[in-house]
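Let me give you the structure first, and then I'll get to my questions.
Only a single protein chain was left out; the remaining protein chains are all shown in position.
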Amino acid sequence: MAAETLTAAEPAAPHGWDLDPVLTVEHLTMRFGGLVAVDDLSFNVGRGDITALIGPNGAGKTTVFNCVTGFYKPTEGRIIMRHGKSASEDAIRRLTETGEPWSESEDGAIFLLERMPDFRICKDARVARTFQNIRLFGGMTVLENLLVAQHNVLMAASNFTIGGILNLPGFRAARQAAIDKAVYWLEHTRLLERADVPAAGLPYGAQRRLEIARAMCTEPHLLCLDEPAAGLNPRETSELNELLEYIRGEHGTSVLLIEHDMGVVMEISDHVVVLDYGEKISDGSAEHVRNDPSVIAAYLGVEDEEVEAAEAAARAAASAAAAKGRAENGPAENGKDTP
Amino acid sequence: MEYFVQQLINGVTLGSIYGLIAIGYTMVYGIIGMINFAHGDIFMVGAFIALTVFLIMLAIGVTALPLILLIVLIVAMLFTSVWGWAVERIAYRPLRGSFRLAPLITAIGMSIALQNFVQLTQGARVKPLPPQIQGGVTLMQGDAETGAIVVQLSYMQIIIIVTTVVLMTAFSLLIAKTELGRAQRACEQDPKMASLLGVNVDRTISLTFVMGAALAAVAGVMFLLYYGVIDFYIGFLAGVKAFTAAVLGGIGSLPGAMLGGLAIGLIETFWSGYFSVEYKDVAAFSILAITLIFLPSGLLGKPEVEKV
Partner (left out) sequence: MADIDKVGSAEEHQAPGALVEWEQRVAGYQGEPPFVQEPERDSAIVAALKDAAIAAGIAAALFLFFIGFRTDIDFGGLELTTRWQAFAISVIAVFFGRLLFRVLFWGPRQRGGRSLAARAMASRAGTPLSERFSRHSGLFGSFALAAAVLYPVIILLAFPLKDKQFIDLGILVLTYIMLGWGLNIVVGLAGLLDLGYVAFYAVGAYSFALFAQYFEVGFWFALPVAGLLAAFWGIILGFPVLRLRGDYLAIVTLAFGEIIRVVLLNWYTFTGGPDGISGIPDPTFFGLEFARGDDNLPGLLGIKYDSAYKQAYFFYIILALAMVTNFVTMRLRRLPLGRAWEALREDEIACRSLGINTVNTKLTAFAIGAMFGGFAGSFFATRQGFISPESFTFIESALILAIVVLGGLGSQVGVVIASIVMIGGFELFRDLAEYRMLIFGLLMVIIMVWRPRGLIATRDPSAVLKERKSISADMVAQGEGH
């Protein structure tokens, strides 16, 4: 998709992610006491894109994730999640003014994630995530892990347990459907053989895959992956790339990932956002970011003036792009939505 | 006003005793993250040892009260420490690195065993000890016309408060300045890493229990002298209250334990003084619940940032 390069001199046509963002982070700031972990960060995640959030250690990437998925309440800023066709800027402003966490119109629903408790972000706004240090239900089997992920669907089908205790046919059908869906994802993560094994007993790479499968069982519109390739060997890494391409291609799920493995980032990302010390230093296609002097500076370390110059250039470019995006609230180009 | 001041003095005294016991809870919790349920009973054991030593002193004809008190204090601290050490060795060390609930159950088992051991060997009836230290300083003179009462700070209360302050200071310094204190703090942070760096974790934990037991013994001596009545069951309620104090103050924090102890002591005394004696425990526990709801890590505990 959007793979054109952006040059600072001549802002090209707006990027796909600015035209049809599934997630918009605006002026996000997160402070812990005196420490500013994320400072006035804004970026878009395009619908159907694989977006990578990169940066040196301690740049604030996981904090951004935690803000998006509701585990932290941001100090300042707005995080907008859009379902269906892009909602107008106007609708978002009206929602912001009402103080409600979300609203629905014929264009689709909009959610202000910073106003929602974490579990609602998954349940209603349909943002699923994985964790940097894997968080599986270790004592439960692989299959059970995937069934827990379908809790809300099953809970409704069991009439909030009453129907389940009586084992009504409606619930039995829903349970079978849930198992079928689990089997589907087990097949695609090559875990079917191990469905009845406790999650803690899986090897590391399989645990990573299981966590992704579990997140996908919640049927997310946006999948947030925190270092999915960490600790994987090259073969597992390439399998991961395929899996992510499949998730995006077949299910139309947008993917936001934090990753240190530049091979993964450069190969599969449509869009890369670079953070350093909680600030955005670059934003664009993989190609663009790779050649951005401020990124190189941040990773390799250079003299201060050079960084400042580079940062200034990057900020100018970013704000130009953002302004462009905001001005042109064009129609969605992407038809793929829910699976 | 006089009544209020008197209650304040009484509350601080009671709070000091709770605080001394609470330190044992808070240190053990800090270092191995478990609720040492038997700690209240260690306090009870300390009080019993003190009683027996006291009677032995009288029997062999030692009459100088300060000398008796000193010996009672030292012997009680020593022998109660052995109890604290033994409980850790028998019931907790084999479960080190095991699952969270296992040491909790052994602690409850130990608590039951200690209570019944003392009941078996010393009888179930209460042991009254006539007041040994009488008199005090009159702070406010009573006046019959206005209905005011005499406010007295008894010598016993002075001893309790002073001992507590001295011990608190000594222990804070111990934790802050010495090798042992550093080892303790290291084990609190990360026992595995501490052991890799040459800290003898088992010994450090044992010493923590010994220190906790010694302080509980001091509390036991004070309790014996102040109230003059002990039985095998005093450990349970005092233990629960002291643990409440430790949690209220922010578990893991030594000044927190002391502050929590004072808070519980004051709440109890004032509630008894102004409302009803029967519901003093309800008051203390309700304050605990309310505090925890609004201040989930206690008064002085470090707020916990959720690691995601």
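The first chain written gets the first letter, and so on, giving A and B; residue counts start at 1 in each chain.
Criterion: contacts are C-beta pairs under 8 Å (C-beta built on N, C-alpha and C of every residue); 3 or more make two chains touch, one makes a residue touch a chain.
Here the structure is a predicted model, which means the values were calculated and not measured.
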Check the options B:8, B:108, B:133 or B:159 and report the residue that touches the missing chain. B:108
Options A:122, A:240 or A:281, residue touching the unrepresented chain: A:122
Hidden-chain contact residue, picked from the options B:207, B:247 or B:266: B:247
Which residue numbers on chain B touch the omitted chain? 29, 33, 35, 48-49, 51-53, 55-56, 59, 79, 82-83, 86, 90-91, 94-95, 97-106, 108-123, 125, 127-130, 192, 195-196, 198, 200-202, 236, 240, 243-244, 247, 251, 276, 278-279, 281-282, 285-286, 288-289, 292-293, 296, 304, 306, 308
Those residues of chain A that touch the unshown chain are 69-71, 118-123, 128-129, 131, 135-141, 143-144, 147-152, 154-155, 158, 160-161, 164-165, 167, 179, 183, 192, 194-198, 200-204, 206, 214-215, 218
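Everything below uses one rule, namely that only the chains that are shown with their structure count from here on.
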CA centroids of chain A and chain B: separation to the nearest Å works out as 51
